[in-house]
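For reference, the structure I am asking about is given below.
For this depiction, one protein chain was excluded, whereas all remaining protein chains were kept in their positions.
Here is chain A:
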């Protein structure tokens, strides 16, 4: 351990004036070359000491050089060169960025600018009609992506499943499969002992409320993988859980599963509140969306079942019965057709999508005034769900989104 700290010291001295990231990377590389453990140094520690590591009495530690083996010299040099290039590129970008920032500040006439202000001014100076936000002009500080090597110092890959191209994924799968095998072997053994089944209390079951971890969390664990791979993982996990003796690895298996507490109400920050107007009537307000349409609904609890949309009676605003039925559904489910008043505002889009947006807002409004069961009924009826479908764009070389021009031989 002492030796590695000394290496760090050495490196700190050599690269005193260089950025910290580079320092720590070089320490890492040196340690890899020597085969010793990495020093347990944080960036802060290195920073505080100005690159010089001391013992607890403040004396500098003795230097004991352990040079890397000659065969590995080239590799380290290459890596250092690569880092250097990377750094130069970054420095160049940073200089450009600073220069441009100065120009921008001069144009706008502000000495210091927040990022929000900067983005706004950029929008004014370079207006763009491009659809994709990433394609529009932007102004951002360059970001240095750290270089990571998946190859060991002797030229071999660092992971034993490197050549599967998804090493971390197969590592997990492999581990689960091994556990499964173990559980099955254990079951065989128990049967041979004359015990056909474990007690039902000890058994794990698929219906204990646990679900396999979501694709997102699984991807965090195993890198980017496809949904198909994820499904294979789910199947394997299911097979393992269903085994009668799976409880022997209960804790280990449960790290791949998630549990949620059903008694706790769902987290919804935008849940509407109960307001009271000047006449003392209780009401709630909520918003809904569909396609481009936006709707805001005010729902009065005590009323006579009158509905207005944008100041007009519902019948006048929605001449088609199909649209009116949209508004009917949430009130019908909660049996509040004749006892509530609704004031809705809707903008943009057509009648159908406006009606749908109002429906969502209406059912959100209702949640405050109805019981838990009725809320669950609303949820099951799909009345809270925003319809995520949007208009598909037109493609160049085609008539519409999908429609093609008529084909002609010549």
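In this section, a contact is a pair of C-beta atoms (placed from the backbone, for glycine too) under 8 Å apart; a residue touches a chain by one contact, two chains touch by 3 or more; residues count from 1.
Throughout what follows, contacts and distances are computed from a predicted model.
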| item | value |
| --- | --- |
| Protein that the absent chain corresponds to, by UniProt name, given "serine C-palmitoyltransferase", "RAE1/2 domain-containing protein", "Translation initiation factor eIF2B subunit delta" or "Small ribosomal subunit protein mS29" | "Small ribosomal subunit protein mS29" |
| Touching the absent chain when the full complex is considered, from A:174, A:338 or A:398 | A:338 |
| Candidate in contact with the missing chain, chosen from A:223, A:305 or A:350 | A:305 |
| Chain not shown: contacting residue from A:178, A:231 or A:316 | A:316 |
| Chain A residues touching the omitted chain (full complex) | 305-307, 313-316, 321, 324-325, 328, 331-332, 335, 337-338 |
